[in-house]
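Heads up, one of the protein chains got dropped from this complex, but the rest are sitting where they should.
Lettered A, B, C and D in written order, each chain numbered from 1.
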Amino acid sequence: MNNAQVTYIKPRKKNNRLWVIYIALALIYIWAFSGMPITGVKETAGQISKAIFSGIFSPDWDYVYLPDGEDLLRGLLDTIAISVLGTFISAFLCIPFAFWAASNMSKGKATTNTGKFLLSLIRTFPEIVMAIMFIKAVGPGSFAGVLALGLHSIGMLGKLFSEEIESVDPGPAEALTATGANRLQILWFAVLPQVMPGFISYTLYRFEINVRSAAILGMIGAGGIGTPLIFALTSRDWERVGIILIGIIMMVSVIDLLSGYIRKKIV
Amino acid sequence: MIKQQEKIIPTPQSKQKLYLTVLLMIVLFFGSAIKTSSSLTELMIGIPNMLDLLVQMFPPNWSYFIKIIPAMLDTIRMALLGTTFGAIIAIPIAIFSASNIIKSTWLHYPVRAVLNLIRTIPDLLLAAIFVAIFGLGPLPGILALTIFSIGLVAKLTYEAIEAIDPGPLEAMTAVGANKVQWIFFGVIPQVLAHYISYVLYTFEVNIRAAAVLGLVGAGGIGLYYDRTLGFFEYDKTSSIIIFTLVVVLLVDYISTTLREKLL
Amino acid sequence: MIEFANVSKTYPNGVKGLNNINLTIEKGEFVVIVGLSGAGKSTLLRSINRLIEISSGNIIINGKSITEAKGAQLRRLRRDIGMIFQSFNLVKRSSVLRNVLSGRVGYHSTWRTILGLFPKEDMNLAFDALHRVNILEKAYSRATELSGGQQQRVSIARALAQEAKIILADEPVASLDPLTTKQVMDDLKRINQELGITTIVNLHFIDLAREYATRIIGLRAGEVVFDGPVEKATDEVFSEIYGRPIKKEELLGVEA
Amino acid sequence: MIEFANVSKTYPNGVKGLNNINLTIEKGEFVVIVGLSGAGKSTLLRSINRLIEISSGNIIINGKSITEAKGAQLRRLRRDIGMIFQSFNLVKRSSVLRNVLSGRVGYHSTWRTILGLFPKEDMNLAFDALHRVNILEKAYSRATELSGGQQQRVSIARALAQEAKIILADEPVASLDPLTTKQVMDDLKRINQELGITTIVNLHFIDLAREYATRIIGLRAGEVVFDGPVEKATDEVFSEIYGRPIKKEELLGVEA
Partner (left out) sequence: GSTKASGGDYVPESLTVQFVPSQNADTLEAKAKPLEGLLKEKLGIPVTVSVSTNYNTIVEAMASKKVDVGFLPPTAYVQAHEKGAAKVILQAQRFGVDDETGQPNDKLVDFYKSMFIVKKDSNINKIEDLKGKKIAFQDVTSSAGYVWPAAALMDKKIDPLTDVEGITVKGHDQAVIALLNGDVDAAVIFQDARNIVKGDYPSVFEDTKVIHFTEAIPNDTISIRSDMSEEWVKKIQQAFIDIGKDEEGHAIIKDIYSHEGYVTSEDKVFDIVRDYAKRVKTE
């Protein structure tokens, strides 16, 4: 083969534009760092943190099970029930929002943007304000916690779901379009099978976050392990904190293992 | 036409597993509903009470905006640093947690366990420890946000890594790339967009939920939520929400433009 | 009948995929489109069922403009056009059968299809189609578990099951062995002849084109550079289509 | 020299991809592997550079067992084997050039490559390779913006830039037009002859196989059913490979 003269033109990138961005970023970071005083380690650091850690590492095992209730095991069980239901609610309710906000699913930027805006709004609405709203509606207790979690999680799940939808392979949807399928059919046959692993994986992740949000629920008397945790923390009862943490970590790890297993089965 | 193979319609796999899963889901759902004494009718009856609160939130107290600007700037600043540090530390953790990159379970299980631990530590405890070590102020706040960001970014990123197209990885294996090259040429281009999006999301979460900053005496916007709720001044609460929303949308806008430009 | 009237397509990045195409394809024709890689073959095919929006012009199918069609009407038009994709476009995670059945959704109500309640005849159609491309035994496998050629065949089965009036095939045999190639092309030809289904195929093989086509259209850089019955598509014509004289031995298969 | 000793591969779902393969391929050979879709061609090819782990047996490349190789040694062995994939395996979001350059990473230190500091010669090699497959002008496009054939060519360019001692090509011309096909096959042949690079190609075209191969291996259901010089690969042999007599007119291109 005669190797003809190889000529190539390196395309001119929009370098000047990029520079503006880099400089702006640098300025923002300089501003941010300027507000961060360098403080040394405190004299009391050793003593207090030693007290904290030695407390946490000698957990209050008695608390695991108390015959008259309100112990670690029952707290964790309550927490799981709240998170399961909250997660179910949000995982279902967020799906329409997610499709609404996904740029490759809705026609026109305006639709997508309103969807994204709504999700941002839900996310910005603090969990505690939602909790107050639901306590007014159904009274304090686990149900209010479930609702607050369920509604609040829509914001995050909706966002993550919509991004998952945005990254699907358009090929199968194209094929369905070509067979004359309507939008719902395209979603069902071409999009859902592709996004399902992502959806499930995000839902499981959110479930895990919800388990940990127990602390927020605890504040409003929703039961679960959050209330005793906050009480233990504010009264600096580190042994109690220690055992509760162990409980939560074990629970989260089990959930993580299970979700890893489930994901492997479905991906 | 060519004579074809015999037409034997194969039998589908048993759906037992699917049915079992669905059944388990239903049991979980209703079990939890009973355990938490949830009732839809109760919610329906209570909705007017709920709206009562929303009504009190309007109109927002616009003049409160000016008051919270410094706190908001502080929050943004600390959130920015916390997110940045967290996002950087999250990279190796995410890579070591991904089972399609690190094949040996001996490595990614311990790393994931550490990650679980990081994600489980409650804000209050982090605050107590960091305040004890560094005293009050922005530094413990930033550190607490860093820890939180590591958990969020690393978890989401490693799951994104596990879902990438294995084709290019195969190609990189075939050219004899070492692990680092394999990651840079096969993995990173595929997850970069995801990673950036998760980092920006974490930044947003840090701005919204910077209550931990209040716990360590670093001020921030979380304090104002407590204050306005404590005084039942819902019009002010709503103006904080709106302000936060504006900031979040702004960050979102800037980040999408940036992403389009850089990727 | 498919009519192209002054059809042009410019991609967002400025590449001109099609440049002022005017064509009329009659019912029952077996058209093969040839051209270099990047000539615009896929673009032309995909504009027929409006998988890509053309930039200007109009495409009329059996008297109805698909360019202007909307909603249910557009879906109806598309249902009658089957497509075999160059890159298969299978739902990787779904079973082969489900992929094939997805070709039938245009015929049923949304709810029925979503609940998976396809009528018995549809199931038979799907199994028939799979049988015809020789992968019936893989009906319940996931699409990921198939070899390249097997995936291509699933994609063909989907189009067959659709019972369309027009079939568009974008390099349907690119990954197939000669036997299956022959079988697929024969099948396309047979349904073309027996049922009078208009068939438009993108092909890279000149000899296959000559063997099966009733008409050959040559594309170059988005323009039609040849359009005529297969007898007129001489070697000189192919030279013209491919942009430079083709030596005898370069024509694949015309004796090594 | 590539030696297969009693190589078998069973996929986790029980499908037998390869069944007790014994082969020796000498340096400088141009081997074409033919067989029905699903016969195990890809499996065979991919076991050579150990992209799939074989279930039993041993594969020895130039005296070193790749089956037993580890770490740097395995990488070194792989660096010397270029591969062209059936499904391209490009990083869709990266530029064409970066995809091609990724073929060079085995030659340089980690830091150099991740910082993108490829030496001038590597850049030239990459541009040369792109030029050779006629898509130099797309060097800075993203892989997603290319047509199917163009993507295939990028994948070929990557393997060319790798300057390997063995090239494995899994249906390298499936999506290419005859001109580019010819060019690519010629290129493969040329580097095979000039540089003595052992080349193993999966092909579906009997005539292409006959034209380019020095040796043809026929696979059926994971077993070698023919192995011999191209002269011996008569039509009867192909019938055998494809599992039933092939009529004259079914051999693609042997006169339509």
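Note that a residue touches a chain if its C-beta (ideal position, glycine included) is under 8 Å from a C-beta of that chain, and two chains touch if they have at least 3 such contacts.
None of the values given here were measured: they were computed from a predicted structure.
**Student:** Looking at A:32, A:76, A:98 or A:135, which makes contact with the chain not pictured?
**Tutor:** With A:32, A:76, A:98 or A:135 as choices, the missing chain is touched by A:135.
**Student:** In the whole complex, not just what's shown, which of A:35, A:170 or A:221 touches the removed chain?
**Tutor:** Of the listed residues, the one touching the omitted chain is A:221.
**Student:** Spell out the interface residues on chain A facing the chain that's missing from view.
**Tutor:** Residues 42-44, 47-48, 51-52, 55, 68-70, 128, 131-132, 135-141, 218-221, 223, 227-228, 230-231, 234-236, 238 of chain A touch the chain absent from view.
**Student:** Applying the definition given at the start, please give the residues of chain B touching the unseen chain.
**Tutor:** Residues 46, 49, 52-53, 67, 127-128, 131-132, 135-137, 214-215, 217, 219, 223, 226-227, 229-232 of chain B touch the chain absent from view.
What we mean here is this: only the chains that are shown with their structure count from here on.
**Student:** Taking the mean of the C-alpha atoms as each chain's centre, how many Å separate chain A from chain B?
**Tutor:** Going by mean C-alpha positions, chain A sits 4 Å from chain B.
**Student:** At least two other chains touched by the same residue of chain C: list those residues.
**Tutor:** Residue numbers touching two or more other chains: 87, 179, 182.
**Student:** Which parts of chain B, given as residue numbers and ranges, touch two or more other chains?
**Tutor:** none
**Student:** Within their complex, state which residues of chain D touch chain B.
**Tutor:** Where chain D meets chain B, its residues are 49, 51, 72, 75-83, 85, 87-94, 98, 102-106, 110, 113-114, 155, 158, 162.
**Student:** Once bound in the complex, which stretches of chain A touch chain B?
**Tutor:** Against chain B, chain A makes touches at 14, 17-18, 21, 28-29, 31-33, 35-39, 41-42, 44-45, 48-49, 52, 77-78, 80-82, 84-85, 88, 116-117, 120-121, 123-126, 128-129, 132-134, 136-139, 141-143, 145-147, 159-160, 163, 167, 197-198, 201, 205, 208, 212, 215, 229-230, 233-234, 236, 241, 245, 248-249, 252-253, 256, 263, 267.
**Student:** Under the touch definition given earlier, write down the residues of chain A that touch chain C in their complex.
**Tutor:** 169, 171-172, 174-182, 184-185, 188-190, 193-194, 196-197
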